[in-house]
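The complex is shown incomplete by one protein chain, all other protein chains being positioned as in the whole.
Now for subunit A:
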Amino acid sequence: MQNLGINVLFEGTTLQRLFEGLMMTAGIAFISIIIGSFLGIGMGLLRTSKSRIVQFICRLYLEVFRIIPILVWLFIVYFGVTNALDIHLDGEVVAVIVFSLWGAAEMGDIVRGALESLPKHQVESGKAIGLSFWGLYRYVLIPQAVRRMLPGAINLSTRMVKTTSLVVMIGVIDVVKVGQQIIERSIIKVPTASFWVYGLIFILYFIICYPLSKLSKKLEAKWEN
């Protein structure tokens, strides 16, 4: 009777709904990763600033996002901020905002780490040959830092993809939630449904995350020399 379990996946519009859920997961994750990366690079550059105030503010921003769980952030923004500002934001929009800000905080730390790990003589040599501030970063520091930050950045990206499953708490229907709906609907009649549904979800997450690791390997190899 094992066949019965897998049939759950092909009933009605089940597969289509799982696919829609997957698009939601992937959409939120990738938009946030892109926004987060850009903001994060800015954050990283700021973190290397000499100004104590700038350092303090950036540090505070990072710690605030690191210490407060993402679930709490989702609640604060979805229920708290929208209510306080008297605006309506869809759950999807809130998810992108929260994940982007979180990505920016963590990415900022990765960029900072990469920049600070570069030997001091790189900066000094760059200055010695008369490069401007932007030139120094554009031709000397960033190309080297990007290679060093790549593993951390990819790790953060896959973590963001997986953390998106928290968005169900603010009413967004992602791939995991669709899976749970299917399992709950059929669990009484088809107890093995969970195996098949979670099995498929595993494969779907793999399809999203594996290209990221592949990409990072490729880039690392490309920048080897």
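The definition used in the following text is that contacts are C-beta pairs under 8 Å (C-beta built on N, C-alpha and C of every residue); 3 or more make two chains touch, one makes a residue touch a chain; residues count from 1.
Heads up, the rule we're going with is that contacts and distances are computed from a predicted model.
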- Query: Which of the following names does UniProt give to the chain that is not shown: "Zinc-finger domain-containing protein", "Transcriptional regulator", "Ligase-associated DNA damage response endonuclease PdeM" or "Amino acid ABC transporter substrate-binding protein, PAAT family"?
  - Reply: "Amino acid ABC transporter substrate-binding protein, PAAT family"
- Message: Tell me which of A:Q122, A:Q144, A:Q181 or A:S213 is the one touching the absent chain.
- Response: A:Q181
- Query: Among A:P69, A:P143, A:G171 or A:P211, which residue is in contact with the omitted chain in the full complex?
  - Reply: A:G171
- Note on the structure: The listed residue (A:I6, A:I31, A:L46 or A:V93) that touches the chain absent from the view is A:L46
- Message: Which parts of subunit A face the unshown chain closely enough to count as touching?
- Response: 11-14, 16-17, 42-43, 45-46, 49, 51, 53-54, 57-58, 61, 75, 78-86, 88, 132-134, 168-171, 173, 177, 180-181, 183-185, 187-189, 191, 194
